[in-house]
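As you look at this complex, bear in mind that one protein chain is not there, while each of the others sits in place.
Note that the chains are named A, B and C in the order they appear, and that numbering of residues resets to 1 at the start of each chain.
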Amino acid sequence: MDELYRENLMDHYQHPRHHGELPDADAEAEGQNPLCGDHVVVQVRLTDGTIGEMRFTGQGCAVSQAATSMLTELVQGLTVEEAAALPSSAILDELAIPLSPMRVKCAVLGLGTLKLALHRSVGTPLPAEWGDTDEIVWG
Amino acid sequence: MDELYRENLMDHYQHPRHHGELPDADAEAEGQNPLCGDHVVVQVRLTDGTIGEMRFTGQGCAVSQAATSMLTELVQGLTVEEAAALPSSAILDELAIPLSPMRVKCAVLGLGTLKLALHRSVGTPLPAEWGDTDEIVWG
Amino acid sequence: MAAAPTPLLDVELVRRDFPILERIIHGQPLAYLDSASTAQKPQQMLAAVTRFYSTSNANVHRGVYTLGVESTDAFEGARDAVARLLNARSRREVIFTRNTTEAINLVAKTYGLQHCGPGDIIVSTVLEHHANIVPWQVLAQATGATLRFLDCDDAGVLQLDALDGIAREGNVRIVAVTHQSNTLGVRPPLAQLVAWAHAQDAIVLLDAAQTVPNRPVDVQALGVDFLAFSGHKTLGPTGIGALWGREELLAGLEPFLTGGEMIRSVRLERTAWNTLPWKFEAGTPAFAEAVGLHAAIDYLEGVGLTAIDAHEQAITEYALARLQEVPKLRIIGPTSADLRGGVVSFVLDDVHPHDIAEILDRHAVCVRAGHHCTQPLIERLGLPATVRASFYLYTTTDEIDRLIVGLLDVRRIMGV
Partner (left out) sequence: MAAAPTPLLDVELVRRDFPILERIIHGQPLAYLDSASTAQKPQQMLAAVTRFYSTSNANVHRGVYTLGVESTDAFEGARDAVARLLNARSRREVIFTRNTTEAINLVAKTYGLQHCGPGDIIVSTVLEHHANIVPWQVLAQATGATLRFLDCDDAGVLQLDALDGIAREGNVRIVAVTHQSNTLGVRPPLAQLVAWAHAQDAIVLLDAAQTVPNRPVDVQALGVDFLAFSGHKTLGPTGIGALWGREELLAGLEPFLTGGEMIRSVRLERTAWNTLPWKFEAGTPAFAEAVGLHAAIDYLEGVGLTAIDAHEQAITEYALARLQEVPKLRIIGPTSADLRGGVVSFVLDDVHPHDIAEILDRHAVCVRAGHHCTQPLIERLGLPATVRASFYLYTTTDEIDRLIVGLLDVRRIMGV
């Protein structure tokens, strides 16, 4: 049972890192999975083409919220290009739990929203794969 | 095999009785089974409330044409009411061959058309059962 | 702990007919508590379809040959079975569709387009499944009619006090209402709604997706004008459902989809429509699915719809009682079993329903998490989503007990 919701995941869920609003963010986007109601708002401060800080707010299942919390640590200091190119596997590895396709959508919600924010602010490409995450509404 | 198309049926098909137009008919109607293209025009001369003569023209399968031919003999001299009340079984008994539901429609085409003609001309009822012979177009 | 209900049907005997119930998931036998979404299938239904394909398969209404006759008889026999099940006046009133959704669309796009115009009113309710909302939104947009929704209270009980005001606004043409909410299990006061609608000269479409499967439904006794249901929730195959409609109404409608089967004759310049019910069935119908639905109906009638209803009632009572033992769990909707069918929605503290459903899955307990295709209702209740457990003739108290065990595990894992 416990392989499902590991300590690390529950820790991030119950104590999300970099949670809250980021005043004067350089990039921002919103993502929502209408199927289950998961919702995140991602904000990023850029420092010389790198991710100075990423913060998020939102609500939803443990997977979506913990994954976004983990992401805030994962991208810290990456260049904008590196962050924009981060594969889904990066966040799935971090979660380290078996996920059904339905839950993968929860897991990548934060990452997708981050990429959208970067795309809008500095024009990094939106990887083609996001086109297939059709049930997520990017706002 | 031969129980299907008996001698009597083939005789009526190849030598239809009372075939042709009836000048100065008192009652007339047309019936068509669009599924297979069977078609008959029925005309009747009335004599003192009885069927003086019934004639028909048309084209179609052996069953539809032979049954209508048999019908012309069957109704001769019946009162209008008797003819209008003739059950399908009367004509099916006459044909005396096993018929699938699909072919029953062919068999009763002439009888239905006759009843329609009488209904129009003297107001005899159209038995409710005809309402279910939905694939036949009465014209 | 609540007492187990007295047996009303032999649920263990019934369960032997459902091969999927032998499935083991994560080491435990399946506890399928999502029948409101789709029902599991008895082997009798599966065998009937396979037997049909293996002995009589041919296109219907066409072949003169033996197989074609058998297949047409089987298809039209299924229509008779549906007509009997619903106590329709005539088999001509039964139109096969893909599902409830298509049946409602059919009415919206034929009766609706023909009878609604600017200023007219269509009434629906906040309880409805999306299938009984969106087609009316589209119809209102297309015709200039106004769509009004009856509200419910916080327990999901439908409120009728707005009716008077609605009647004053314009001509009410259509009242589209569910027989039972698929999210809360509540049943709207149908008799009152029908009386009100008919007093307005409006017709009533009843979404019976949640009731045809599990209790006797009599269209003449209910007095409605159209009724829709899905085969897949009724122990039957996917790909088939039915619309029942009063013959006088159906007879006056233009066709829905067009093509083969629904025509009487086709000329390049003009086409004549077939009679009822075929006028509304374009192209090769789902005839093998109709055979399956027929077998499903036979199965339901064999067990007895009254017994099934009573069983569901008893199981629901048991579930309501046991769920109330779980700390921090809140049941959404009425907690008395006689106001509702075998569907229970709940939330557990602030644990997201998805997490609950996922953890329950590790116990092989299948429940749904989300909005259950009733977003307006979920929003009206001020929730992001719910967990929903739903029951059917094969549901046991043991499965409910396992749901409870799973929920306690959710509390442990999620720390609430």
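Definition applied: a contact is a pair of C-beta atoms (placed from the backbone, for glycine too) under 8 Å apart; a residue touches a chain by one contact, two chains touch by 3 or more.
What you see is a predicted model, and the numbers here were worked out from it, not measured in a lab.
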Neighbouring shown chains of the undisplayed chain, as defined at the top: A, B, C
Hidden-chain contact residue, picked from the options C:26, C:89, C:328 or C:412: C:26
Of C:79, C:115, C:129 or C:187, the residue in touch with the unshown chain: C:129
Contact partner of the left-out chain, one of C:57, C:87, C:171 or C:275: C:57
Positions on chain B contacted by the hidden chain, ascending: 1-2, 4-5, 10, 14, 35-38, 59-63, 103, 106
Those residues of chain C which, in the complete complex, touch the missing chain: 19-20, 23, 25-26, 30, 32, 34, 37-38, 40-41, 43, 46, 49-50, 53-59, 62-68, 98-102, 104-105, 126, 129-135, 137-138, 149, 230, 232, 237-240, 255, 257-261, 263, 265-268, 270-271, 282-289, 354, 357-358, 360-361, 364-370, 373, 375-376, 379
Touch list for chain A against the chain that is not drawn: 34-36, 100-103, 134-135, 137
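By definition in this document, only the chains that are shown with their structure count from here on.
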Pair of chains with maximal C-beta contact number: A-C
Chain A: positions in contact with at least two other chains: none
Shared-contact residues (touching 2 or more other chains) in chain C: none
